[in-house]
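Just one protein chain is left out here, and the rest sit where they should.
Chain lettering (A, B and C) follows the sequence in which the chains are written, and residue indices restart at 1 in each chain.
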């Protein structure tokens, strides 16, 4: 049942959908206004009508929805890439993770969800404004207890505070500069990763890992292609797609 | 530290790598024989040498590795697709899931990992041989307690036993036939999904969902393209890739 | 040298570029007005300035430019697909071609260019308005002498007039209906092709060919992905791309 505390993915169609808290009460859309509190006690999937008679559905948010709906002050790691990072990172319940460059917490959301209440993510973010926005997103999603923010830069003089880390996610303009610090923090046999827009960055990160005797150094990109399936008009890919979000690089530390 | 109970991803290179239990002791490869027990008490990432002097590394398995290394008696859902399903399924810790057509438990492994010790997956698998193999894989991975197998087919006379389910994963040759049963089992506002090889199957599944007033009906395919990043020889995609594993379809139940 | 008869690809940037005839004299753009006649006697690649001081370059049009710049009253076959059809069609200088469904003459332009002055394309187009537009495009490009238009539909009672044809390009909503007529017109050992938006159409066309003992029945799609190469900012794919234009099907007639 939906409660006053529920976070809802309010859906009309592919363009009109919102992440809302039931407790906020009145909600305005370009198709009219509705009172979200009428949903309290109703089952998930119930429709709520605006004053203009348009029906929105109250859906259970997926991780994908949460990721896409963070309040954004930076580029985000898209959930297609984040999902691949999850399964290739080696993390699981109780993992201890370093994320350097927290952005708007889209990736943090994915990982925090995955590591459970006893896991912990140490987010290093030098921009205080981004950090506060990220923390707000995680608070809204009920995940803030799993995350510890550090508002500083990583330098050769001030590396990561943690050791025996299970996974390092390095997201910065020159992520190879972070590898020596990550190397010290990371457990042997465990992985670090980056995502970067350019081929040259991918190269430099991967080559640096190889020079430091990392194994399973893997570079890849992920492409999601959406399709239309219509009853009488047939099946075909949609006409436009995202061509590129970023290149992923992974490597595993040896000892 | 590695213990006698550790499951290890033993890695030499992209073609020579194995999922092994330290406790099994002697392990044979085409590069010689090694005693895995010498790893006990060593840190993850340690190298172990064969009698021919070749070094393999003892790495922490990722979910991706576990998925790819199930003992296979069927096609598997590849981790790239499984990862996307995870983030778009709406599942999380404690979820209760129906999986119809359990295959070799690659997808079950991903989901079982994700739902934690209090979650539960009800796997319907009509082929007893496949079911036993799947159970063996999950036992090896320490996930069997989260999974309940049912060795039977779903028919209009014998639908799913459960209700108030958080996610249904329908993997069969004609997955649209399973939608009515899944619809009864599924919570409102929650999702079901399939993966299928052919465009016609994708169409039929998606159209059936739309006719049953599902929303957020989404069809897609996921392509992973691997890259080579070499220090002096430059950066380019590898020459060959998997062109196709399957089409994914998702939908959300309304009430 | 550019003459008064030259057709010019007038280029400022990726969004502002035009196919113009020098002889038309004055040309208006959102960056000002210019007199194209000042280009007469100048070398190709010369810049021409508008009254607002913006420089456009007078470039030699490529086949790609001609294709993209036909006056459109229909969907066009994009040059990436058209180019692939050219090299897989078996046509060359002096070929005799049937094109059923002429559209706006983008594909006709490609083929007419390729077959030379002694080749001939018989274009069947039932819509008179489309036919007149196509003819206008071909006239402008100086290719009309190689093309013969027939303003009628193909039916079992009224098939193609020609025989001993080197290639049939069938572009209609149900191209499989045209195969029997094309089969009679086509030389043995030669090819026919279609392009269609949906997977089901591709299937029906390919299966029909196989049932009629065609060999080399090939289905494919072509994806062009554009890249950005910046001096200091690195190399990456552009962010958005066309995901789909159409599926191509080819087959070769046996006797």
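FYI, a contact is a pair of C-beta atoms (placed from the backbone, for glycine too) under 8 Å apart; a residue touches a chain by one contact, two chains touch by 3 or more.
All of these numbers come straight from a predicted model, not from anything done at the bench.
In the full complex, chain B touches the hidden chain at residues 197-201, 225-226, 233-244. Residues 11, 43-47, 57-64, 67, 79-80, 82-84, 86-90, 92-93, 110, 113-114, 116, 166, 187-191, 199-200, 202-203, 205-207, 210, 215-216, 218-231, 234-235, 247, 249, 252-255 of chain C touch the missing chain (whole complex, contact as defined above). Listed for chain A, the residues touching the missing chain in the whole complex are 199-200, 203.
Definition applied: only the chains that are shown with their structure count from here on.
Distance between chain centres (mean CA atoms), chain A to chain B: 21 Å. The multi-chain contact residues of chain A, meaning those touching 2 or more other chains, are 199-200, 225-226, 234-235.
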